[in-house]
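Just one protein chain is left out here, and the rest sit where they should.
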Amino acid sequence: MPPRDGRGALIHPELLDRPERRIDGVDKTTGAARYTADLVVPRALEAAFLRSPYPHARIVSVDTERARGLPGVRAVVTGADVRGQRLGRRLQDWPVLCWDRVLFIGDRVAAVAADTREIAEEAVRLISVQYEELPPLLDMDVALRADAAALHPDAASYRFLEGRGERPAVPHPNYQGHVVESHGEVDAAFGRAARIFEHEFTTPRIHQAPLEPRAAIVWLEDDRVRVVSTNKAPFNLRDQMAATLGLAKDRIVVDNGMIGGDFGAKGLSTDEFVLYHLAKAAGRPVRAITRYADELTTTNPRHASRIRLRTGVDAEGRIVAHESHALFDGGAYAAGKPTARLLVEGGVSTLEGYRVPAARHEAATVYTNNVPGGHMRAPGQPQNVFASESHLDLIARELGITPLEMRRRNVARAGDPTTTGAPWHGPDLAALLDRAADEIRAENARPAGRGVGFALGVRHVGRGSTTISLRLERDGTIEARTGVGDQGGGQHTLIQRIVAATLAVDASKVRVRRLSTEGPQDPGIGGSRVTPVHGGAALAAANALKDKLAGRSVAEAAGALNPGEAIEVTATFDATAEDHGACAHAIEVAVDAETGTVRVLSAVLAVDVGQVISPVGLRGQLEGGFVYGLGMALTEDLALEDGRVQAANLGDYKLPTIADVPPLRIVHLSDGHGVGPYGARSAGELVNPGVPAAVANAVHDASGARVRVLPVTAERVWRELRGT
Amino acid sequence: MKLEHRVTVDAPRAKVWAVLMDLPVAARCVPGTHEVAADGGGVRGTLDVRVGPVKLALGGTVAIESRDEAAGTARLRADAEDRRIGGAVRALVDLSVTGDAPTELRIASDVAVLGRIGELGQALIARQADKVLAGFAECLRATVAAR
Partner (left out) sequence: MRPFDYFEPETLDEALEILAGDPDDTLVMAGGTALVILMKQDLVRPERVLGLRRIAELRDIGASDAGVALGALATLGALARSQRVRGHTVALASTFAAVGTVRIREQATLGGNLAHADPAQDPPVTLLALDGVAVAKSRFAERRIPLDGLFTDLFETSLERGELLLRVELPPLPKGARATYKKFLPATLDDYATISVAAVIATDANASVTHARIALGGAGPVPLRARDAERSLAGRRLDDAAIREAAALAAAATDPIEDLRGSAAYKRAMAEVWTERALREVA
């Protein structure tokens, strides 16, 4: 079906079919792109932080005298100077600097601004802190014992942002968030089940690992606080800073440089708050560039999880009842989660995409003395899908049917009740599964040691509101102004192409300019939001301009402008419609039974992302999402020992490299009925959640080894095969 | 991390015990220590540890936290700090002597590495700690034998 402009009129499909030239492509490949750390601000100082070596301790005393005496040191700030100030995206529970207790290894106690980074780091070493160690709660079960000490005894006094009421109540003080949701008569349905299966799965913390570590620079100028940050949602950071620091929002201006990767990590900023205090104390700009070791060990990685699933099926293997109990290790602070329930929401509804007539889901995030958990590409969902799809395979094998048949019998079709109780209205999941199975030749016999695994991934299309304005200049070019940055996902190229296609101009005629928080309000990047929200606003703005042109072409209208004149339109768009994208995964692996080594031989993604707007960018998101999932499946594990993150560099924290990536086939199946511009759906968080499950299922198929813990390492497979 | 070492000393138990409780002597038995001096009830000194090109100078104290001569058990606590790289090492060392001529000495250590030294990698640190403690055990054996 040819794309439409949302109001029925056909537009210029050829402009969307043509592979795009990315707006940021030349600058990034030539090295001209400027990131936050590249910004030169005159007289800027460098910051360094003193971090807790203990997972849980009381601060007895902090002595900064020697640090202050070091030549080149311009300011020293300790927790005592910022007592009571806590930061966070929703619940503000993370101290700007700790003044009373430290709650994880890496928690900040003091900060120094100095002429050079070396001096600042030297000064940090000269600060003496006396701690009194407290028993750490490193295990979720221990933290949830009835007699466990509350890690945040003053939680009632914490600020809960955005005026959406109070923080939801929790049944134990060491829950960050807790929810029980159900639909249908769950217990009765279990009573009718022919068989009931129960399994438990665990996943480790993993890191977002963007290429660019966090960076920020803060200075005070004419009663304004100027912030340049790698944060991907500058308006949110501004609001958080205003709340924490007690400043009016309009006194703070947050801007970005180019952002070098995000994957969820760049939603939480912590340095900026301290930099404000340092800049104020020193009377000079202060900059911090996070060391990669600190990025890995002290920021906000994906939550480790333990998920128990229980499912009842009828005699034909159809699901009749389901319940889940999912615990996510939230670590010392809930500050990294922007969600109102303080959960990783993608982890709540297990067995998404299937027909589930009755279900009860209990999900919680738990305070511990581990590194705080945060948001990462489809938060909560990969843990959920790993458990759910492994569980389905195990049930299928117990029932003596193929995993594919199990899925065919249970996949949600239009109108079926899903695991949340809501009826399914989205992509044709059965068709996606069938296509993936065909492409991988699931029915073919395979040599020993080879197998195929499946998984289904369903991801909501984001919602929200933003404003984009367009300005048609006399030279025939159009400038699009937006508050959203581009962290590599192709956001600006998307805006450019929608405007160009709608107005029938070449994309090179459309520039995209990013405004700081001095421009119109913007929700930033995240939550599979940009295509529906910013794409929707770009379309609305382009249509508004088209209306203003009153039938003239862009070139004609531009030619009629006098020098200094321009035509401007502004559109605010609120994306409210509910929709889902979907992806069926089929992955073939070979398992070396002597060593347990898993090699992924090939993979198929059958996806429904609606109308494609940027074919190259889309491929990047889908292929990138696959490789991202492959890391979680096979190599990534931000392991802790006694609360300490073990990997301090990317030599030890292993990401997949291009040599590990198998031939990947992507098949697009779509009715084009997505709710985004021209029928588009979101793509960024669609693929990665299903990969670990599909790999684990393929390993089982190939070797008989069922690994219920991620990553599926060779040693784990080897131990399963040997029964040790 | 938890480490355990055992040595058998061909000497009376009382003699082994006496050397162990003579902290300046015992501390000098840790390979790489220097400037060992008595400090209150314990000792103060510096332990040099080299891992390839990385050099640590751990300055700190060792104290007897508890002892029970009759049971032949004692607990030492060592705290040491490196100011160059930034970080500290803390060890709780449980000593127990059993038997008598030969006397068996068991050294069970719980070593915690704090701060930036940890970036060297846990595996490497465990190996170095193990080496230091093995050297300590061997030196104790030789010291007792020489008395």
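The chains carry the letters A and B, assigned in the order they are written, with residues numbered from 1 in each.
Going forward, a contact is a pair of C-beta atoms (placed from the backbone, for glycine too) under 8 Å apart; a residue touches a chain by one contact, two chains touch by 3 or more.
Quantities reported herein were computed from a predicted structural model and do not represent experimental measurements.
A.B. asks: Among A:118, A:198 or A:221, choose the residue that contacts the chain missing from this document, as touch is defined above.
C.D. replies: Only one of A:118, A:198 or A:221 touches the chain omitted from view, namely A:118.
A.B. asks: Could you tell which one of A:182, A:202, A:602 or A:713 touches the chain left off the display?
C.D. replies: The one listed residue touching the chain not shown is A:713.
A.B. asks: Among B:3, B:21, B:54 or B:139, exactly one should touch the missing chain; which is it?
C.D. replies: With B:3, B:21, B:54 or B:139 as choices, the missing chain is touched by B:54.
A.B. asks: For the chain left out of this view, which of A:113, A:209, A:609 or A:634 touches it?
C.D. replies: A:634
A.B. asks: Mind listing the subunit B residues that contact the chain we can't see here?
C.D. replies: 50-54, 84-85, 116, 119-124, 126-128, 131
A.B. asks: State which residues belonging to subunit A touch the missing partner chain.
C.D. replies: 118, 121, 291, 293, 594-598, 634-635, 637, 639, 646-649, 651-652, 654-657, 659-660, 713-715, 718-719
The criterion applied here is as follows: only the chains that are shown with their structure count from here on.
A.B. asks: For subunit A and subunit B, what's the span in angstrom between their mean Cα positions?
C.D. replies: Centre separation, subunit A to subunit B: 46 Å.
A.B. asks: Spell out the part of subunit B that touches subunit A in their complex, as residue ranges.
C.D. replies: 1, 83-84, 86-88, 112-115, 118-119, 121-122
A.B. asks: Note which residues of subunit A are touching subunit B in the complex, please.
C.D. replies: Per the stated touch rule, the residues are 51, 53-54, 121, 124-126, 293, 641-642, 644, 646, 648-649, 652.
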